[in-house]
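FYI, not all chains are in this one, though none of them got moved.
Per-chain numbering from 1; labels A, B and C assigned in written order.
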Amino acid sequence: MGWRARVFVTPKQGVLDPQGKAVQQSLHTLGYPEVAEVRIGKFIELRLADVSRDSVETRVREMCDRLLANRVIENFSFTIDPENP
Amino acid sequence: MKWGVITFPGSLDDVQAAHVLEDLLGESVVRLWHKDTALDGLDCVVLPGGFSYGDYLRCGAMARFSPIMRAVGEFAAAGRVVIGICNGFQILCEAGLLPGALIRNRGLAFLCQSVHVRVEDADTLFTNRCRRGDVLEIPVKHGEGCYVADEETLHTLDAGRQIVLRYTDGEGRVTPEANPNGSLAAIAGIRSASGNVFGMMPHPEHACERLVGGEDGRKIFLSVIAAAGATAEPVAAKVVSGP
Amino acid sequence: MSVTVETGLRHGLTADEYARIEAALGRAPTIEELGVFSVMWSEHCSYKSSRVHLRGLPTTGPRVLQGPGENAGALDVGDGLAVVFKIESHNHPSFVEPFQGAATGVGGILRDIFTMGARPIANLNSLRFGSVAHPRTPYLVRGVVAGIGGYGNCIGVATVGGEVSFDPGYDHNILVNAFTLGVVQSDRIFRARAEGVGNPVMYVGSKTGRDGIHGASLLASAEFDADSESKRPTVQVGDPFTEKLLLEACLELMSPAYSAHLVGIQDMGAAGLTSSSVEMAGRAGSGIDLDLARVPLREEGMTPYDILLSESQERMLLVVRAGSEDVVRALFAKWDLDAAVIGTVTDSGHLRCTWEGRQVVDLPIAPLTDGAPLYHRPAVEPAPEEGARLLLRDLAEPRDYGHVLMQLLESPNLCSREWVYRQYDTYVGGNSVVRPGSDAAVVRLDGTQKGVAMTLDCNSRLCLLDPYVGTVSAVAEAARNLAVSGAEPIGVTNCLNFGSPEKPEVMWQFQQAIAGLRDACLAFGTPVVSGNVSFYNETEGRSIPPTPVIGMVGLLDDVSQRVTQWFKGEGDAIVLLGRNREELGGSEYLAVIHHQVRGPLPWIDLDIERRLIRTVLAAAREGLLRSAHDVAEGGLAVALAECCISNETGPPVGARIELESGLRPDALLFGESHGRIVVSVRRRHLTRLRELAHRDEVVMTSIGEVRGQRFEIGDLVDLPVLAMRERWRSALERTLAGRLGE
């Protein structure tokens, strides 16, 4: 069966997000003045083989820490669900 | 003929495109600001290379909303000539003036090098000064130049003779190594179904002088000039080809 | 908050320095004032340990329009033009966050150049990493290279050269030095002066956040631990897109149409708003009043202390004429940039800052700048190590020289750098006549026949073994790299990367390097017009090898006479200018094949170098040279191999070489003796070349011919050039992937 992990990587509070800034300005120009802030990060979907729930959580956290997020400037969070067949 | 070269915030090769047209080829050039809204009296518009809006979000995603792009759309619909180079190509795709999209290079890194492209069709506004099968040496410099489109679109491009340039080796062979970015069908340049809108990832404007980058790029610009010389009318209708 | 000597210590000041502050003010400073003092008196801003030594450098000459002291140096190159250039380090930030550290390093040096009104046309970079075997090295290399490219490519300045080297001495402290050269009309150079009482001070560019506030010293501060998370200094992230807009807007403001509105301009680099305002007032002998509440902010809850010390990128400080505010604002608005009036020029001689109606800073400028501490730190020559000198007779000679050559061509310090520079846009601007891959980069000066050549050089192994000779050698190599490209050396910038100046051995290395820099620059007639000192490059008490990176700039009157290093045509004669000696000390061969780092260093004679350069330049100007390449790391065999395999397009070319010599073969092939250049010429030009060499008393030997597809040296080496090129070209990528064995 296996698992599906969804990882959200976001720029840390206080760290400049030039992409977000540019997109916000663009949205204003496009006629969406209600947009007060834009922060752009990554959305990473992983399909994982069948291992125990506990183990999958530890390992995904580890992957985020080591590779998927740059802890100097980014935070991450994730969700894990059994994969629907 | 009269050319327009657009400057978006973050355009970089606008200066070079204008320099080639004006100083090397003796054409008349109007520099356009992205907030301009009219293209009156122009025969051809160039969307230059660079990093419009920093290439943030997606290359070309924000530039396509610049005020001038509405005029570019109308200009293209009227059959006039539009050329997008590198970032310009990306903008044209984002704007829907050319099909498909350009995504991260296969190798993920920015790539700056001289490449070979083969002329797939010499009966176009952009290659009529070449022969079919000619191999041109022109530099690429991009991080997101991998051309992608769905099967159906690729088929339509092929059937409609819209694929103008392909990456090849020096002998004109399509090989995986000669494809710098992993583009599908080794596509380096395409034109619209109507034939008058053209996008290419390599930079012909950086290959117009022997001292810097070689001279093969001239053929692209000279082709447009030659085609315009052949008729005073918008030329698209004449060279439309395909189904 | 009341400030005491402890607060001073936590800001990195000494007790002595703190006492001087109180004495200068006649009271305790406010916390904001202490922040200002601590950054202005930091080594980085005040050059307190280096200033007395830098004074000895030659900084004048007929071409010098601006020497050290402004944001960058400027040299007159004729045709009404000047080149403006400088090099800067961004070592520590790049080690913490390689991509952003390197990127913001490029952003910073670019601002130094365009702040003087010059349009940047070329970037170079000098990179030093730890051993390729160190687990962090590949990550750092990838990040740094991507960061340099990411910034330079996006802003549209061609990155046309540099150097990369690997040494375990940088395992915990990499070096990222970035160089930029720009061009300006020689009568339109702008300077960073806050003149004219009543003139408004304007802030333009990105908003201010808590980026890089005060680095490590603040982290140690107990007072700030209370709400530490929100106050934590954050890594600077570069925004090259905003910088591109800023560049265009500033250059437009400095163009004839607008420049009457502008009085002075300075980038906000290290120490941000503090140093830019203090320095601008200091140079003009004026004062500045700032209302910190008017500074555009990116984050909520920022304090005046944060605002003064923030190192947010992509910001500039302007002094404009009273009444010009709206014009300036409109110009920046055109480029989608904010501009805000944040203060006024005064004649108070003070920096005064208010915040919500309260005065938080009132400091006399003089003690912050000219009155900063000046140290004559003790210097002691380290005791020589046992067995430090190489005895040639103890060194086993290899059996298979072809194999050794292949090993060297694949070694991290000698293999091709193509993997690095193909990530850089080397074309943008349309004037890159010689792009990376030859000895120096050559860029055409738009609208003229002229070209400017640039190179960065330093062999830190030599500098470790002998900092004086090592530095002289670096300057000589730089000069040779320019000469073989057809350019006459005209000026120098430098980035002196060293350990802690508080260590007498480091201070000795530093003084030796300065002495070498001075002597060599005098010999070549190349004034030092700008530079940067980076101390405290050490981790856990271990200093990096002394690394004085030399940036040298040369001029070609006719850029079409540029010469590249690779052989051009079958049948051309190959000529060696200069003399081979039996010297293997400090060589790559000794390090890579015999795993030894020892002297004695190769002999260097600046008079020989000068005459050699004269011959080569004359030959280049007469159009005799089909190729020219200096002999440097790897020695003669590697130099010749590079001539065969480094052409960027087309197949590699072979050569048949005969060397007559009584030297040990390994010293002959791989020794790194100075004063040698390999050229190739058409046979019919040999006579004229011999005349030129004779005139300059340069030893000239015909050593072979360009021919075929093999690389042959007597009966020592016989290799197919295709295989050589393949291995040399792919080695860096394979090494970083840990796959060199494949």
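Worth pointing out:
Here is the rule we go by: a residue touches a chain if its C-beta (ideal position, glycine included) is under 8 Å from a C-beta of that chain, and two chains touch if they have at least 3 such contacts.
What you see is a predicted model; the values in this text were computed from it and never measured.
Counted over the whole structure file, the protein chains come in the copy numbers A x2, B x1, C x1.
The criterion applied here is as follows: only the chains that are shown with their structure count from here on.
In terms of C-beta pairs in contact, the better-connected of the chain pairs A-C and A-B is A-C. Between chain A and chain B, the centres computed from C-alpha atoms are 35 Å apart.
The multi-chain contact residues of chain A, meaning those touching 2 or more other chains, are 18, 22.
Those residues of chain B in touch with two or more other chains are numbered 53-54, 56.
Considering their complex, residues 11-12, 14-18, 21-22, 25, 70, 72-73 of chain A touch chain C. For chain C in complex with chain A, the residues that touch the partner chain are 96-97, 100, 206, 209-211, 230, 232, 234-239, 241-242, 298-299, 312-313, 336. Those residues of chain B lying in contact with chain A across their complex are 53-54, 56-57, 62, 65.
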